[in-house]
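Missing here: one protein chain of the complex. Every other protein chain is in place.
As written, the chains take the letters A, B and C, and residue 1 is the first residue of each chain.
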Amino acid sequence: MSAMVSTLDELVAGIGDGAMLAVPKDFSGVAMAATRALLKRGVKDLHVVGVPVCGIQVDILIGAGAVQTLETSAVTLGEHGAAPRFTAAVRDGTIQILDATCPAIHGALQAAEKGLPFIPIRGLIGSDVLTHRRDWRVIDNPFQAGDRVVALPAIRPDVALFHAPLADRHGNVWIGRNRELMTVAHASAATLVSVEEIVDRNLLDDPVLAAATIPELYVTKIAAAPRGAAPLALAGRYPADTETLARYAQAAKTAEGFRAFLDEWLTSTT
Amino acid sequence: MSAMVSTLDELVAGIGDGAMLAVPKDFSGVAMAATRALLKRGVKDLHVVGVPVCGIQVDILIGAGAVQTLETSAVTLGEHGAAPRFTAAVRDGTIQILDATCPAIHGALQAAEKGLPFIPIRGLIGSDVLTHRRDWRVIDNPFQAGDRVVALPAIRPDVALFHAPLADRHGNVWIGRNRELMTVAHASAATLVSVEEIVDRNLLDDPVLAAATIPELYVTKIAAAPRGAAPLALAGRYPADTETLARYAQAAKTAEGFRAFLDEWLTSTT
Amino acid sequence: MADFHDVSAWRHQTETLVSVIADLLAGCRHVAVGAQSPVPGTAALLARRESAGALRVSVLDTDRHSPFTNGACELFDCAAEGRIDAFFLSGGQIDGQANINLVGAGTYPSVDVRWPGSFGSAFLYFLVPRVILFREEHTRRVFVEKVDFVSAPGTSEPGIYRPGGPHALVTPLGLFHFDRERARFRLASVHPGHTVEEIVAHTGFDFDRDPAPAVTPAPANARRALMHEIVRGEIAEIYPRFAARFLG
Partner (left out) sequence: MADFHDVSAWRHQTETLVSVIADLLAGCRHVAVGAQSPVPGTAALLARRESAGALRVSVLDTDRHSPFTNGACELFDCAAEGRIDAFFLSGGQIDGQANINLVGAGTYPSVDVRWPGSFGSAFLYFLVPRVILFREEHTRRVFVEKVDFVSAPGTSEPGIYRPGGPHALVTPLGLFHFDRERARFRLASVHPGHTVEEIVAHTGFDFDRDPAPAVTPAPANARRALMHEIVRGEIAEIYPRFAARFLG
């Protein structure tokens, strides 16, 4: 099944304009090289779901004008500070923001993974996060009179896009401890994965690797992309390129600075 | 933290009379040696939850008079046929049976794992499984008028008891692909695990093993029990002892035959 | 009826059943079978071969043939997401509305005869589009007018979320299709060597039928050869006792 293996350009061809696109947080394997391929091709009107938060990847997508709606619990460059293009877009009203809280994103994806129409969640009642989410409901706990609980509709992304350390030619993808990547693959209609390395053996034949492997059943396409999460870190493989991240944080404070960074980034290969 | 490591007798001391005890299905690591230790000590009035089905372990517990209530989706000896003591106990009305369906057991444990009061589930409506579960409710899907869905209350076992291939002295337990063992450990107030082998190194230090390891945070005690799932199989370690299983299936057809098997089994060491 | 003194007659019948079931899987992308279901398992692997790999077959509770890595819940989650097109169910009792009973005969809970339990049927029967009912005993004890306990209902009221349900019933005597609108079985074909009268005599529920139902076609020689190859190979590995009996 080497039909699973594609180039980065072929990989991101699966992300259409207007798609609901789920992406992981910075420490879980962000597909930065694939994001560059996506922006080079041009994409617009994305509904991005940050699982459960996002960083430079989504800030760049916003800055490039590719995002219509963003559902997330936070956008931040971490130790490099605020996400400037996100901040500007919210202030200018150029994106629709659906503010969430981390476990709500996880729960709503788990509902989709389980084929449930909704899942309850504790907390939230009395918060403005809830007030502004017209798509959420407060219901009664059927087992305790007077106990109210928030019901979240399932989130079913069109596409999940992330980066992982290892895959095989069949499309099985090893994700290690980042188990939320398995949830998002189960929950999404299509799953696109860039990986550091594609090996010949079948990962499911190794009982130790298999236990943390997303089976190809849920994977649409994979593409090799060494250092594909850079400038972000990939746990166990490489640290963050803090110089580039700091340079981005500074440059993106203005629209012009962002545009210059983006032009350079789109033509670079790492 | 070698306070985690105990003998089998010490391990099962954590299972009191009347406890709600969750146990896995035959292919996921049944703690047969620990069950023998439990029966030697004597235990009664257990509320057993089969996750999601059970076999010889629970048939023996029922035959020995240790079970008051059994919640499960099935009890079977697999290729060795019906579970004779279960069948007799149901006919004689000596145990209370809460018939379920596999995904309902999984869902209710996942609700407990997530601290939810309940979780919805599809299916079930119109079945007598639902009719006889007075503890389940039919509610409205808050997102679609007229769509009814079953709500399951969380199952929060007092104790989870299972057998795994590997643990370390800190109490971290490697479970491989049997991910439901992690769910049941998260969901239960106490988790007792017998293992084939206890190693000196910390399993969480190995990123490949860590991905399928239950952290000691959720583990109460572990005990070494080589061949501790026998006569059942342990995947990747040993096959089922089909001769003993067939002998049990035959002997347990009568109360006398069961008693003779039990007496022999309680005094044997494998 | 499961006791064959004549092994070659059993082999012949099994070939027919495998062939009938393989036909029922046409067009599916993913079929799941149980670890103790050799006839459906053989049919699924046959259909996979004939589909040139378009059909995915998952054999549950086996390390090598199960694609699942997320624990025992994954089969059910996968089905609920619409990723499984066909599955097999059976019953201690099956009635004319395709209700199935895996719990027991008599009055619940202290039934006269207790069976293992409902397993995942009360869920999968609702969610898998093409559920094939398969039972190797065709008697009035099994095929009753009304089951004593509904592990899973054959049909649901309007408004109940139900993308799945019964598609067909396969027995050693014949093949029935299920009409979900009418909530009735229709006899589609009678297996070679059997008659409509025999089926009526051994079926406790009423069903629709043509005045002269078709005879189930015997598997073509090419299909029989493929079947034997699969049984010698993949099936011998998963269901060794079945393969030994089939191959002699």
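In this text, contacts are C-beta pairs under 8 Å (C-beta built on N, C-alpha and C of every residue); 3 or more make two chains touch, one makes a residue touch a chain.
It should be emphasised that the depicted structure is a prediction, and the values quoted were computed from it without experimental measurement.
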>> Considering all chains of the complex, which shown ones does the missing chain contact?
In response: A, B
> Which one touches the absent chain: B:E113, B:D128 or B:E196?
Replying inline: B:E113
>> Using the touch definition from the top, which of A:E10, A:E79 or A:D135 touches the missing chain?
In response: A:E79
>> Using the document's definition of touch, tell me which of A:A66, A:L116, A:V149 or A:L245 contacts the absent chain.
In response: A:V149
>> Counting contacts across the full complex, list the positions on chain A that touch the omitted chain.
In response: 25, 27-28, 51-53, 72-76, 78-79, 82-83, 86-87, 90-93, 97, 99-104, 106-107, 110, 121-132, 146-149, 177-183, 235-236
> Of the residues in chain B, which ones touch the absent chain?
Replying inline: 112-117, 182, 186, 204-205, 207, 210-218
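Throughout what follows, only the chains that are shown with their structure count from here on.
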>> Closest chain to the protein's overall Cα mean, using per-chain Cα means, please.
In response: B
>> From the mean C-alpha coordinate of chain B to that of chain C, what's the distance rounded to whole Å?
In response: 29
>> Could you pull out the residues of chain B that touch at least 2 other chains?
In response: 107, 110, 121-122, 147, 149, 177, 179, 235-236
> For chain C, which residues are shared contacts with two or more other chains?
Replying inline: 63, 68-70, 73, 76-77, 80, 127, 161
